[in-house]
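Shown here: the complex without one of its protein chains, the others still in place.
First chain written, first letter: the chains are A, B and C, and each begins at residue 1.
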């Protein structure tokens, strides 16, 4: 088939997530070759290139933008560069995979989305959890009508350990940094947009997070366009590990997914019955989803179809996060239309 | 021991719950004998008396109040008679077990509590779920500090089938009729009082319930005095059966309880893996709790100690329900101090 | 209906199991009244009679046999009296519920069965586990063809604590005393008779059991008439509690049942995930089955139908136990036809 040509991709950023994407692209995803990797830390780029048989390593991402043989770019640099890089990569006529969030500022997000649209390139945002086998199964059952009309959604999303107070300061706050994944998941699972949110939150894990102006525990009510209501609960510290669960209830049934564990052992002794804790954090928990999201990105380029997580899918959770923050600060429900 | 004398109890009401309590008292609870059962439907009282070897059946509950040999009374009549009967039984100097709710009106509740207090009789309200082995285990672990300081609470409480729209009209509404158990459970599990609530709700199950002025689906945020936040979710119709789960998360861990099932079978075939639905409704699910609550009531009389569910424990969930209703109607968080 | 007359029953034996049956008959089983209870220890009989409103207590069971108003007798005395009592009760023309095992001697069993047959009375043997909701569900699914043709059976049956070496001496050995329930369960679940057994066994729990001539751990292979093969495993000591599981695998699927627990709690902390141990022993685990077996006994008398556990159902597991013992001692597979 003419349209299943091998896609040549460049990776911008050789930090933690850049390395993961580069390795997945180089070794686990058919139909793609990693043409180049760029990082201001040239050594990091070179080491990754050597390990993965990547043709070119460079310090300046412009070398990727200027390479006519390259079809697509994965933006894996720090969040504050995302919207600008989307515009530059779009201007270079290359398809874009960009890590989340696009930006914390809606105006800059809109500029980025417009530039990608005008350039006619594909844009996919890195909401990887949509590609997790558990959540995907929930979505499939809901979309197939297996639970009837959705009435209630519950998402639990708790990290194993809190960020440093320094990080809390620059991250944009828990809603934009952590809950943003859950905002996306809520829309994805229920198959409907949220119109209003109500956020209860507090500082229960670490007072220094509060001193940094952020919260570490939250319980957010969501009102969906289709009438369903939902709740997200977040904590920055679950001592038993990464807690990532979803449950949807509807007129025809319920579907829920539990945590993944490193093994299925059950150990019984005189004290009780014990089993494994959840996988520790997102690198262990979402391994497959990182592979799957790029497989689908490559496929959408090859087949000329819309990506499974569009620019608008990247924008909406930012609006939801801003509304949640406003709700928390003003202690009242906030409509998304107040933010947009 | 002098104080473990046999308690003679009279039962007022030989309807569904009256029969259950009478049978438990007569056959499963040591240290008590059922001296009489009264019901305006004398035949119902007589049939139950005959079946359970109860000495006396009567149409008029005054026969119980006037019997000096009777130490205690179980009030199992309709809700609108509860507060008045508490006052009359207290005036007769007998200890009182009263089904929930005491009343929908706070002033009448306060009168009833005052009369019991002034008469110096024990009063226990029938929040039976506190005596369920699952929820009791959760409470024990939380009180023992096993989850550290509580941060997040989640209660799921869904009925298998909606009430008739007629019932919805006279029941006082879902919050007072159904959620009231969950309001009590929230306080019991977290070991702290709720100060404020926010209720999201809707009519998703049956439009006739909406026409009757009630809701059938709700998601209620709770703010606890100790800083924890929680959520209750309710539906009047879970097609898979009675869904009764609790989860508490804290600084040191989490404890959750699942539904009980009629058996533990797991059946695997080419289609998938199947297991039993939850027990159908409260009669099947809470069998043990009905026995346990009366065991403890009898024990508190024998030992002269406070009952495990006091009059105030019966009053507070009514306040919570009224606050939830106000929150839903006014679309804003409501402090309990606005109600009291 | 003329045939649903109230059945009057006498209980012989007011020991542990006699008390359980008397209480169930008196308080949980409709259509029956306990007319008398007999025990050589008259005080035990009297106490039970008083507590349960039983008309008559006596030291001599002949008082029951001679009472024309009594329709049926529950034999709950020690094992060595069972076969003789069956004959005497049959001669008195009363229906018989008899605790297992009938006897350790096949000739005496045959005499007892013959006498019951000749007297035309119903006889039910107390293999209560058939009435456990878990095992009953397995049986139902197998009989309904849900697993296709049965191929493999696995029964796990482990006690929480070993008997005293003294008991081991008089009990007839583990196969007759403990495994006998599993032999019955095997036939019940697979719906086919066993033709041959192979027993591997050892003394791994307590050397004094070995000194008493018995084993405490066993793994028994069963060959069924219908071609299926199965295995039973036994231990006299599971430190985590009573372990009672069954699994059947067939051409169309598998069904398995797990242990019952006192509650469904799951507690997660930094160490792992913990849940409840199985219910401790048979009194807790098989509560419902003790009620159900007598319900069906009463029903079979009222309806004039065969009992659900016939005399022959009581005899066959004894044959299986004797074959297993022979297999263990001779270290070879043994056909049941070698025993009969």
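What we mean here is this: a contact is a pair of C-beta atoms (placed from the backbone, for glycine too) under 8 Å apart; a residue touches a chain by one contact, two chains touch by 3 or more.
If you're wondering where the values come from, they're calculated on a predicted model, not measured in any experiment.
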**Study point:** Residue of A:117, A:137 or A:331 touching the missing chain in the full complex
**Key:** A:137
Practice item. Could you tell which one of C:101, C:133 or C:253 touches the chain left off the display? Key: C:253
Review point. For the chain left off this view, which of B:276, B:294 or B:309 is in contact with it?
Key: B:276
Check your understanding: Hey, which of A:257, A:294, A:316 or A:334 is the one touching the hidden chain?
Key -> A:257
Revision key, fill the gap. Which of A:118, A:164 or A:269 touches the missing chain? It is A:269
Review point. Touching the missing chain, which residues of subunit C?
Key: 148-149, 151-152, 154, 156, 158, 198, 200-202, 204-205, 217-219, 221, 223, 227-231, 233, 235, 237-240, 243, 249, 251-254, 331-333
Check your understanding: Touching the missing chain, which residues of subunit B?
Key -> 239-240, 268-270, 272-277
Practice item. Just the residue numbers, please: which parts of subunit A touch the chain that's not shown? Key: 26-28, 53, 133-134, 136-138, 141, 146-147, 252-260, 262-270, 276
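Methods note: only the chains that are shown with their structure count from here on.
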Check your understanding: Is the contact between subunit A and subunit C built from the same residue numbers on each copy (over half shared) or from different ones (under half shared)?
Key -> same
Review point. Subunit A to subunit B: how many Å between their CA centres?
Key: 43
Exercise for review: Round to the nearest whole Å and give the separation of the Cα centres of subunit A and subunit C.
Suggested key: 58
Exercise for review: For subunit A, jot down the residues that touch at least 2 other chains.
Suggested key: 239-240
